[in-house]
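Below is one structure, written out as structure tokens; the observations come after it.
The excerpt is restricted to a subset of chains, each kept in its original location.
First chain written, first letter: the chains are A and B, and each begins at residue 1.
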Amino acid sequence: MNQITADVAAAIKEVRAKVPLIHNITNYVTVNDCANAVLAIGASPIMADDISEAADITAISCALVINMGTLNQRTIASMIVSGKKANESGIPVIFDPVGAGASKLRNDTTKALLDQVEIAILRGNASEISFIAGLEASTKGVDAADIDSKNDTVKIAKEVAKKHKCIVAITGAVDVISDGEKIVKIKNGHPMLSKVTGTGCMTSALVGSFAGAIKDYFIAAVGGVASMGIAGDIAYEKAGSIGTGSFHIAIIDALSNVNTQIMEERAKLYEE
Amino acid sequence: MNQITADVAAAIKEVRAKVPLIHNITNYVTVNDCANAVLAIGASPIMADDISEAADITAISCALVINMGTLNQRTIASMIVSGKKANESGIPVIFDPVGAGASKLRNDTTKALLDQVEIAILRGNASEISFIAGLEASTKGVDAADIDSKNDTVKIAKEVAKKHKCIVAITGAVDVISDGEKIVKIKNGHPMLSKVTGTGCMTSALVGSFAGAIKDYFIAAVGGVASMGIAGDIAYEKAGSIGTGSFHIAIIDALSNVNTQIMEERAKLYEE
């Protein structure tokens, strides 16, 4: 077992011990799964997106997860206000730029958030993070595009992490996590994860759950992404042959069972 | 079998026979589960929260369930308008003050609803109902805080019921239902219910389903809360060892099977 695996295996214990409150400003498509994923991993979710209370809720939370899935003018304002409050209060902000590159509104919102809010961890697929890198990106929906092979995700992750002074997690067939210098690749997960909506959103919510419990956001990013990958592995073994509905439920089952031992045995983490 | 159990067992039959239409102004986190819980218990859900139609929908419904989970300025106005329409029309209003105590917006909205709308049944956890009682309450997210043991939930339930002239249902490890004089305690349910988001919201929707079918709102409150508790018991037996995803599905399965016989055999209701 390498050091990063030991660190992540210790981190999951911290999440379950501390039960951090995680404020999610997220989309209405996958919000139920995000809340259940946060509960399954041992944290406590709170969803609140009205500007009259967004900052108040952030202030009592341990992490803020901003997900751009079904953004609108009302919730964009709340994202900014909560993001600033989190920065003031030393609460980590996790940003999931869902569909960045797909519309001017998403592009403008991505830029506004990166300009006005200090992001601790940025999690997206290769298409979304490539957009942020200023590289050419074609977004087809919000699925993990299989462009990892075509672009150099390691290079993109490093660049974006350096530029925005944050941890970057690019998820795909192989997940890549970077702080601008270090790289960890995660080889858990199964292609069937792309056949269930919200596995990306849930991953960001899991990353938030870890970041709400431990101070090392690099380990938090690896922990959240690895948890979803391991859950995908286990769910595929249990329900992959049945169909995507049962696979979906098995993901939540697996997340609720992830512990130090499972993390140590299952995580496929490679430092580069 | 005591009288309250006989009454509740008869009530479930009424719900399934009458298929009452239940108007829910609720949150986007747990709304799908609420709709499926209402269908599972034998009622018919309708969700509508725009002020241009909220009162029209209330007027054709048998009960109105107001859930404050992801409130915003737009839906708060609809809650008030629909609540007043329900009062005018003799339709019972069930109020679930999700997260009361956690932000000024939630506190103000709770007060506005209690001031402007006659509530038939108030259902919340001990933290939320304690806030309403004017007692000190610390809300950590929207989970059932385990403060039942620290506060006297029986006393709080009675006080709030008297003050607001309504039935109060405080759910937790032991559920407490009061009309200000009578007390029924319900000892069904399992701690795993707190690991699935929306079990509280679903309970309120179930209470609404009963209140849409029978005129005795005390029995309606006991019936809705007991249904969820029994579903939790059965779901834990079936799926507790698998994980929280399967447990979640098993709750809906169990609700769809609850009938007079199951209520008689399973309900653990104690009059004090």
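Here are some notes:
Heads up, the rule we're going with is that a residue touches a chain if its C-beta (ideal position, glycine included) is under 8 Å from a C-beta of that chain, and two chains touch if they have at least 3 such contacts.
Computed from a predicted model, the values in this text were never measured in an experiment.
Each protein chain is a copy of one sequence, and the assembly as a whole in this entry counts 3 such copies (shown in place: 2).
Assume only the chains that are shown with their structure count from here on.
Per-chain Cα centroids separate subunit A from subunit B by 33 Å. Residues 21, 28, 31-32, 35-36, 39-40, 44-50, 52-53, 56-57, 60, 74, 248-257 of subunit A are the ones touching subunit B in the complex.
For subunit B in complex with subunit A, the residues that touch the partner chain are 27-30, 32-33, 69-73, 99, 102-106, 140-143, 195-198, 242-246, 248-249.
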